[in-house]
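The other protein chains are all here in position, but one chain of the complex has been omitted.
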């Protein structure tokens, strides 16, 4: 059956709420409206306003109360309406959500899963196309997951809700309507594992979220050029699955990292740093990064020039093969 | 004359306020008290409460009004009392301060310099010893400067205030009492340049802020082992002085990056990524990182085990030389 | 992760050695494994190959464990 | 703490919002809120509201035709915006959110320029300094701090200008406007907090947003007067804002104004309001249409005639055409410009 990535998340929330009455879903417009992308559609209808509810317009309030609810014993799944609107909650996320379990020596568990639609390529106005994952991945104490397929969206959401750690769950909004033939429920690999989506021998392409499909398209196009790309879907940005990353580069000797976020201190920086440290002798060429430029996110009409695409990936593949 | 780093900043603020009546200094306890570290001591007395004033306890308010003051035509120098308390202002910093000049195609200039005492090693309680520089350096549109010496503290502060760009000015609080024989005013290198503090031939050690002194101490100790370390004080974290970094590694062939912040996605990640990209064929060993661990900042009594120190730097120097 | 791979392991060498090999027209695959730890190819190996000698052991096995990088001490 | 001479009760909003015009156009004089406009001024308010309505409709059409990515309509809120913006002087500044087309037109901003934000040609396309109209602010409520800081600057500079910031009922829940009002109260900054209570924040109705008796009741907690007005009554919004402007300009400090209105259109063109509100409610709200009301008033005053109607329609069409011409198939800019203005 054809399931979109958004539907997969909707189903995951539904199933999680069914199996565990402690799961709550809340945020701006998630209840009655079912979410601006309909990802929480019908949850209020099914589970009542007590368990799926609209909050006042206040992100710090949403996350701070989620922390209190988690301390009480609930499993909150709050939503931040868009990536660019998470920042008012930065204090609560970084100073408390990420640190309270550590601060309390494990006594306080905060099984909060923050859902955040992220990434660009949807022709939106400002603040609706950000890729803030590096802020979260740099914050010790947060798990950061991001599915690139409908199956993973379902499975990783179920896993995130079930775990006792705080999770930042980044949903690639441009892929919300991406379809997949699948039967839900489905269980894919454990969320902290990277998965080789396509095996290859010439260059390892590391990607996640919205860029998984782009990287797969690049691999198809690369085959026409006689290049065999290995596409690795990272899935977990914190912790990174370093063994899988390193093993891939040890096989291919070359690596290109792809992400929408600006290059400087984006995920590619950490991945490149780890690869060169742990697969030093295997590297035929430097790790290159096909990323957003070091500028603020562009206006909608210039998005296509700014976002990494198949051409930019192939360009770097070619550069890396030239070494 | 002996001048501490804190006194150098105080003098820089004083001189900037004298030379340009548009410069304002404000924040929590900076006026009457002169700041919790006395860095703004006597400024209110000298320049009146109109120009150096205490604000309500509200970080987003401090930065948001700084933006408004800058739009009006002032040169605001707001203070965030401690690194760990900057996060309530994250939205204003990331969504507006960093982006408004770009959003307005340069029409709106925001000559705001945010002063933030940062870093650990002072036996403080939680949230007073953070190293959040990577959050700022990943945010396109912000300049991020951090002096490691009193002379640089003076000179870079003057430069930061004078420039039309928003600047995050990170003051290494454990070095506030570090003395230097100097005459103020002093002009050191342009703030976006990295400076070689000590020339060497075996390993390039990249550091900034509080770790500059630690790295210099490590270089002294290394000399006893027969190792010649080149110590590069980065000074600017955004933009990074890539040419100086690369030139150093091309000379030595080996690099160790030192910072207090956690390793994953700290400044070391970007530096390693750039070095391996641009000095690939010069690398005799991978770039290694002597950094804080991937945990939240430790309690005061365990700080010494967690912070990078001379031993940890030398340990990595030795490792890198083993390649 | 020291899992043995079924596929042949790539020649191991630090970047300056790779450059040297290119400059001297030496194919690292021909001289792998090198005389360095865990089969890493050294400068000497390359120079030896370039001058026609055999500075390294001939490849004996089709597969071998890739050199594992020293465990990091900084960071978790 | 507050000036002990001010009785806190005076900071509370009166029980009744200021209301000067009935829907049928009947004018009720209020000595506390005299109207200092001449006939030309009254007509001007009407004209500005109608032009706003038309340009707003044009923008919706352009979005439906794929010329704008999205658009946030201000239909129904024309009186709230036009009346209040009209009460400012030329040197005064507005710090809008993203819905203030009406206020922008009062300030003579280039509407096509504003709409380029919605087209995505650039992130914004106007010079704030030209008409003293700050860039549109999408993150809810954040502009209240910019308005406050700017006002702090003006006061420090001895410059008798006033700033006014617009945000919505949803915006009152965010921390930033709270902090802005705190700063403004302590520093007696010449800033006006103008909240358009259009009853919704996307799909969230007012009673899920706050339990405040009225939004204007928030003001007393900052030492500010909180005032309410019928936001669909352009004379009321004008008069209440004039008072606030005079108060701020004379150095007495900020005012918080709640304008009761209704968002006639969807939240944006991407929204489907049928999922959370009824047609009945919409029909009821239509009965309080601010433009009809003002027309009725002008007619009662014999200030309305076919000539005026024609002139206003023509002008509205002209602006709408201008906007259409500026937006339709407008090319994107030079991608290389992305790298400028970063530092």
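In order of appearance the chains are A, B, C and D, and numbering begins at 1 in each one.
As a convention for this text, a contact is a pair of C-beta atoms (placed from the backbone, for glycine too) under 8 Å apart; a residue touches a chain by one contact, two chains touch by 3 or more.
Since we're looking at a predicted model, the values are computed, not measured.
Checked against the full complex, the candidates B:3, B:17, B:58 or B:203 give a single residue touching the omitted chain, namely B:58. Of the candidate positions D:209, D:241 or D:269, contact with the unshown chain belongs to D:209.
Contacts to the hidden chain, counted on chain A, fall at residues 24, 50, 55-56, 58, 60-61, 63-74, 76, 88, 91-92, 95-96, 99-108, 140-141, 143, 165, 239.
Looking at chain B, the residues touching the absent chain are 28-29, 32-34, 36, 54-61, 84-85, 87-88, 123-127, 293-296, 298-303, 305-306. Residues of chain D in touch with the missing chain: 1-3, 6, 8-9, 11-12, 173-176, 178-179, 182, 185-186, 188, 206-214, 217-224, 253.
We take it that only the chains that are shown with their structure count from here on.
Of the two interfaces, A-C and A-D, the higher number of touching C-beta pairs belongs to A-D.
If you average the Cα atoms of chain A and of chain D, the two centres end up 38 Å apart.
Multi-chain contact residues, meaning those touching two or more other chains, occur in chain D at positions 122-123, 139, 175-176, 342.
In chain A, the residues that touch at least two other chains are 60, 84, 87-88, 126-127, 277-278, 280, 283, 294-296, 323.
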